[in-house]
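Only a single protein chain was left out; the remaining protein chains are all shown in position.
Entry: chain A
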Amino acid sequence: MEYVSPEGLRLDGRRPMEMRQLRAELGAVSRADGSAVFEMGNTKVIAAVYGPREVQNRSQQINDKALIRCEYTMANFSTGDRMRKPKGDRRSTEISLVIRQTMEACIMTHLMPRSQIDIFVQVLQADGGTRSACINAATLALADAGIPMCDLVTSCSAGYLNSTPLLDLNYVEDSARGPDVTVGILPKLDKVTLLQMDAKLPMDIFENVMQLATEGCKAVANYIREVLLENTKQLENRRGV
């Protein structure tokens, strides 16, 4: 199948190095301490953060830092064919673990000992790159909850189809069984915290694809920073400062 036309356009009309449209909204869940909706094209994810609060299960309490918990779920209606998946299948357990560890890397857990922070992310519409969208939504929700972080974490995926590196794969490109690189970076520190890859790719091409995904992450970081700034300004206005 042809994923990049001779004119250099992808199936959804994007250029190879073009991202889908981003949209973010803070404060989507009223009861949560922090929440956000994040959209990358047709992928839509909602995240809610509770905490820092008292540890629910005493045996899990850590005495020198906060306990982070994360739960990733996909809504039944999020995919093309509607099906009831058992809760806690292997894939979502793994993604929960990945998101938790990625967020742990940027949250300053040592400031909140003996407490816990819960992150819930749910996929409302899945169109490829759910993992990245979830991490971006979780970052926004954490920032909204006012949890101290050493940097934002942003994530983006990239692939390699028809010997062209492609940024931000959608579902059709993702299910082509080609290489799929998901990168998560700390943009200010310029360090990679999350890196996942599938399928086979020579090492030098891999470096290019990873570079492309990193650029995507930086673009997402700029957008997220703008959204947060805008939100802060609004809050300021409401207080009448």
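The rule is short, and it goes like this: contacts are C-beta pairs under 8 Å (C-beta built on N, C-alpha and C of every residue); 3 or more make two chains touch, one makes a residue touch a chain; residues count from 1.
Here is the rule we go by: contacts and distances are computed from a predicted model.
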### Task
Select, from "DNA replication complex GINS protein PSF3", "Protein ECERIFERUM 7", "CDK-activating kinase assembly factor MAT1" or "CMP/dCMP-type deaminase domain-containing protein", the UniProt-recorded name of the complex's unshown chain.
"Protein ECERIFERUM 7"
### Query
Which of A:V4, A:M40, A:M74 or A:M103 touches the chain that is not shown?
A:M103
### Message
Using the document's definition of touch, tell me which of A:A24, A:V49, A:L201 or A:V227 contacts the absent chain.
### Response
A:L201
### Summary
Absent-chain interface residues of chain A come out as 59-60, 62, 67, 90-91, 93-94, 96-105, 177, 181, 184-186, 189-203, 206-207, 210-211, 214
